[in-house]
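Only one protein chain is missing; all other protein chains are in place.
After this line comes subunit A, so read on.
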Amino acid sequence: MKTTLKVNGTDHVLDVEPRRVLADVLRDDLGLTGTHLGCEHGVCGACSILMDGEPIRSCLVLAVQADGRSLRTVEGLTGPDGEPHPLQRAFSAEHALQCGFCTPGFLMVAAGAMDADPDLADHPEAMDHVVGSNICRCTGYGPIRRAVERAAQERRTA
């Protein structure tokens, strides 16, 4: 089925079997392997990306459902000059990753939450939801939470 995916600002016209989930098409057809697949159950959140600005599990959305939608993956976080996103700098500064498998998912859920709520750092319950969205099995959630708070504060004062 002919499907147009707008990924990180670039249109890709693809012929996609309806049975294929978005994460597989991003990774295998477009080579965007920054989106990770962990559980493929919608639980772990490693595959989280933004669709029309909202966080989604790309393992629980069919690629054909994303036809014409605007998608943002971890590859689209860096600025045009290759400058890391404030979240990426904060994750590094706060040691919010060890193995890094879950990191793209956390970055995208946090990026969506920061865009939706500029005062995210002041809303501890919203922060709970962001950090509680995905699973990290090595760092623990404290550093991830601090990193998201740092990036959100930095973004607001910038």
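Rule of thumb we're sticking to: contacts are C-beta pairs under 8 Å (C-beta built on N, C-alpha and C of every residue); 3 or more make two chains touch, one makes a residue touch a chain; residues count from 1.
By definition in this document, contacts and distances are computed from a predicted model.
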Hidden chain of the complex, named as in its UniProt record, picked from "Cytochrome c oxidase assembly protein CtaG", "Molybdopterin dehydrogenase", "PotC putative spermidine/putrescine transport system permease protein" or "YdbS-like PH domain-containing protein": "Molybdopterin dehydrogenase"
Residue of A:Val7, A:Leu71, A:Ala90 or A:Val109 in touch with the missing chain, whole complex considered: A:Val109
Interface with the unshown chain - residue positions in subunit A: 1, 17-21, 24, 40-43, 45, 48, 54-57, 59-62, 64-65, 109, 112-113, 129-130, 132-135
